[in-house]
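What follows is a single structure, written as structure tokens, with notes after it.
Removed from the display is one protein chain of the complex; every other protein chain stays in position.
Here the chain labels run A, B, C, D and E in written order, and each chain numbers its own residues starting at 1.
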Amino acid sequence: MSATPSRYEQFHDFRTRMNERILGDDASRGMHPDGSARVGGTLVTKRFFSLDAQAYRDGALPARTKELLGLAASMVLRCDDCIAYHIDQCIRLGVRDEELWETFDIALIVGGSIVIPHLRRAAEFVDACRANSNVSPDHGA
Amino acid sequence: MSATPSRYEQFHDFRTRMNERILGDDASRGMHPDGSARVGGTLVTKRFFSLDAQAYRDGALPARTKELLGLAASMVLRCDDCIAYHIDQCIRLGVRDEELWETFDIALIVGGSIVIPHLRRAAEFVDACRANSNVSPDHGA
Amino acid sequence: MSATPSRYEQFHDFRTRMNERILGDDASRGMHPDGSARVGGTLVTKRFFSLDAQAYRDGALPARTKELLGLAASMVLRCDDCIAYHIDQCIRLGVRDEELWETFDIALIVGGSIVIPHLRRAAEFVDACRANSNVSPDHGA
Amino acid sequence: MSATPSRYEQFHDFRTRMNERILGDDASRGMHPDGSARVGGTLVTKRFFSLDAQAYRDGALPARTKELLGLAASMVLRCDDCIAYHIDQCIRLGVRDEELWETFDIALIVGGSIVIPHLRRAAEFVDACRANSNVSPDHGA
Amino acid sequence: MSATPSRYEQFHDFRTRMNERILGDDASRGMHPDGSARVGGTLVTKRFFSLDAQAYRDGALPARTKELLGLAASMVLRCDDCIAYHIDQCIRLGVRDEELWETFDIALIVGGSIVIPHLRRAAEFVDACRANSNVSPDHGA
Partner (left out) sequence: MSATPSRYEQFHDFRTRMNERILGDDASRGMHPDGSARVGGTLVTKRFFSLDAQAYRDGALPARTKELLGLAASMVLRCDDCIAYHIDQCIRLGVRDEELWETFDIALIVGGSIVIPHLRRAAEFVDACRANSNVSPDHGA
């Protein structure tokens, strides 16, 4: 709605656009400048993305615990986009800030000070998610 | 009790002995062959170990969830000893096998096939813990 | 057949036994000492193992190139079991030693000296595979 | 030629400029504001860069296979610049998009979902390379 | 002082602002848009940050050697912000450029070519630190 998309919107826009580029049909992948069709993900790629989504569904562990597991794993592996994604999912599932911070602590202790720059950006993204969910309450838990 | 310690006992024996070597007093550290005192962990080392223990205590998240977070983080970072430790803690806190396997799944999806050899050893260690807790039910939840 | 299995046989025996523990039916998983059923891999686990196998099949790239890719990836991620597995697959698919060593070089340059201990064990495993394939030529390319 | 360099041009410009800063002579390294000479790479640094180039030359394996190995290794180690560099090299050596995507698949399976954000940026960079090679066909295979 | 902060200033501004967000009191953390208090770091988080600072103080090894150790560790773990932080600390403690480059070499040899993109940004940051310390000599050793 605003001229400059927020960091939260930028994150989701790029993610959505590239998932279409990877998983979509010919039309969503577009063409190379020479008119040849752009190649996208294979059947293996698509099955991996599908399995990834399946792993986080409610089971013996509830989805919110699984998202916390994904968040801790992403933090110790130090992937900002993965951290942002799982923070967003956690907040949508009603995880409280105190729970996020205790998850950050586990990642910090297991992964060490090398995690700290990612913790700074995670803290910033928590605020971006909370700001966004205020504007768009339908993203809430 | 038996002549050959089980894998479960070997794991705990080495861990206990070396923690005494690192964190203990002069007597538990022993001497070098030339009679000089063995140096052990510094104040920083000891504070880190203490903080490590503190991070897994009940808080906004219960200890069992934190142990699952530590387990997932250890699996994607691929440390067999850390995986074994957290499996043992999870089982002591009453985590069910189905919950362990769904945690393994998150680690497998996030961390990829490189996790599989650790998953094999983790499955073997779950069986070792269950076998041990049968013999020593006081280790149960 | 011999009293002491070779390193090559040990590698395959553990791998086969634990894959049955993870992917097999109730009988192959066995029971806990208290008589309760051992839990194994979930549907997600099984699908991941299946997808893993699928990714290495002949496609735009031949299977042998894909095994070399898996080998290089395993070396820079420093997983001895994964390295051993892909060396074995490469040799079964007719990859020559010179090709293995140039793959080791790429991993060494990309991953650095931290790869060297794994290179030592990889060289030892190549010899174990060649020795084994001599005994069991049906494993050859 | 345009006022704003493309992502492809930015990537190469920074790489070229900093390689001169690291490997070049006094003039290409420039001076600190206080007039003192800027120090650059040592003989070890220069030899490493040279060895890095040497490892990818045609040998028992052709250069294009080695670039695919470098690409797979870079993806599982999750370095966007390294991924971009090897994609560019692969395309210059005539690797087809289908081959790139099967290489991405191996990296995705070995390295897990943590690779996905890098896969998104890799897909975007493939398109940037193809767009650039259209404009500058001398960069083609 | 200038309208556009330098890369050096941006680095420190973000670091300072987020450390206040994580470690500060209620006022420095601010509020979510809905008026609820922003949650920050726990006691574990704060103790970890404190222990991190403590580990680099003069001891059996001087602080400057410890900063070089932190720099080498950060380079092989490939964290640009950590590399920048330790370069800045080293320069404040009087480490000479030749010493920085030999530390980069150890990281490059141990960690491999995957370190090179970080080496490029490290070289650029050394220049940014030297330029800044010229303007603000109080940051010098």
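Please note the rule applied: a residue touches a chain if its C-beta (ideal position, glycine included) is under 8 Å from a C-beta of that chain, and two chains touch if they have at least 3 such contacts.
Here the structure is a predicted model, which means the values were calculated and not measured.
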Review point. Any idea which chains on screen the missing one touches?
Key: A, B, C, D, E
Revision key, fill the gap. Given E:Ile22, E:Leu77, E:Ile91 or E:Ala128, the residue that touches the chain left out of view is E:Leu77
Review point. Which listed residue (A:Met18, A:Val95, A:Ile114 or A:Cys129) would be found touching the missing chain in the intact complex?
Key: A:Ile114
Practice item. Kindly state which of the options C:Asp13, C:Asp26 or C:Glu124 is in contact with the chain not pictured. Key: C:Glu124
Point to revise | Residues belonging to chain C that touch the chain removed from view | key: 78, 97-98, 100-102, 104-105, 108-109, 113-114, 116-117, 119-121, 123-124, 127, 130-131, 134-135
**Study point:** Missing-chain contacts mapped onto chain E
**Key:** 51-52, 55-56, 59-61, 65-66, 68-70, 72-77, 82, 96, 98-99, 101-103, 105-107, 109-111
Review point. So which bits of chain B touch the chain we can't see?
Key: 14-15, 18-19, 21-22, 30, 32-34, 38-42, 44-45, 48-49, 52, 73-74, 77, 79-82
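One rule holds in what follows: only the chains that are shown with their structure count from here on.
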Study note, to complete from the structure: Going from chain A to chain D via touching chains takes a minimum number of steps equal to 1
Check your understanding: So which chains are sitting against chain C and chain E at once?
Key -> A, B, D
Point to revise | Self-contact between copies chain D and chain E, residue sets same or different by half | key: different
**Study point:** Centre-of-Cα separation between chain D and chain B, whole angstrom
**Key:** 40
Practice item. Go ahead and note the Å separation of the Cα centroids belonging to chain A and chain C. Key: 32
Study note, to complete from the structure: Distance between the CA centroids of chain A and chain E (whole Å) is 26
Revision key, fill the gap. Shared-interface residues of chain A (touching two or more other chains) are 42, 44, 48, 51-52, 55, 59, 73-74, 77, 82, 98, 101-102, 105, 108-109
Practice item. Sort the chain contact graph into one of these: line, ring, star, complete or other. Key: complete
